[in-house]
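Have a look at the structure that comes next, please.
As you look at this complex, bear in mind that one protein chain is not there, while each of the others sits in place.
Showing chain A:
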Amino acid sequence: MISKKEVEHIAKLARLGLSQTEIKKLGKDLSSILDYFNLLKKVDVSKVEPTSHSVLVKNVMREDEAKKENLDDVNELVAAAPERRERYIKVKAVL
């Protein structure tokens, strides 16, 4: 069983604000799913390389050139920010 403290730690890492009831419930859900993962302990992978992508493509490169973007598109992207001043995105104090 995963402890309440552990769930709170993970929630903070995940940047999820959770209520106490939810922390309790998630602890239970996560524990049962993690128990199921124990199944993988039986597999011998000592000589196996990991697969991160199923189709093996490597080092897709392009010329390191700045592309000209349409200013309207850029403005539209900035305009999607909930808080801004002129063309800057506003952020609450970090510390």
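To be clear about the criterion, a residue touches a chain if its C-beta (ideal position, glycine included) is under 8 Å from a C-beta of that chain, and two chains touch if they have at least 3 such contacts; residues count from 1.
One rule holds for everything that comes next: contacts and distances are computed from a predicted model.
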Which one, "PTS system, glucose-specific IIABC component", "Glutamyl-tRNA(Gln) amidotransferase subunit A", "ATP-dependent DNA helicase RecQ" or "Fructose PTS transporter subunit IIA", is the UniProt name for the chain you do not see? "Glutamyl-tRNA(Gln) amidotransferase subunit A"
Pick out the residues on chain A that sit against the missing chain. 2, 7, 10-11, 13-20, 22, 26, 29-30, 32-34, 36-37, 39-40, 43, 45, 48-55, 57, 60, 62, 73, 76-77, 80-83, 89-95
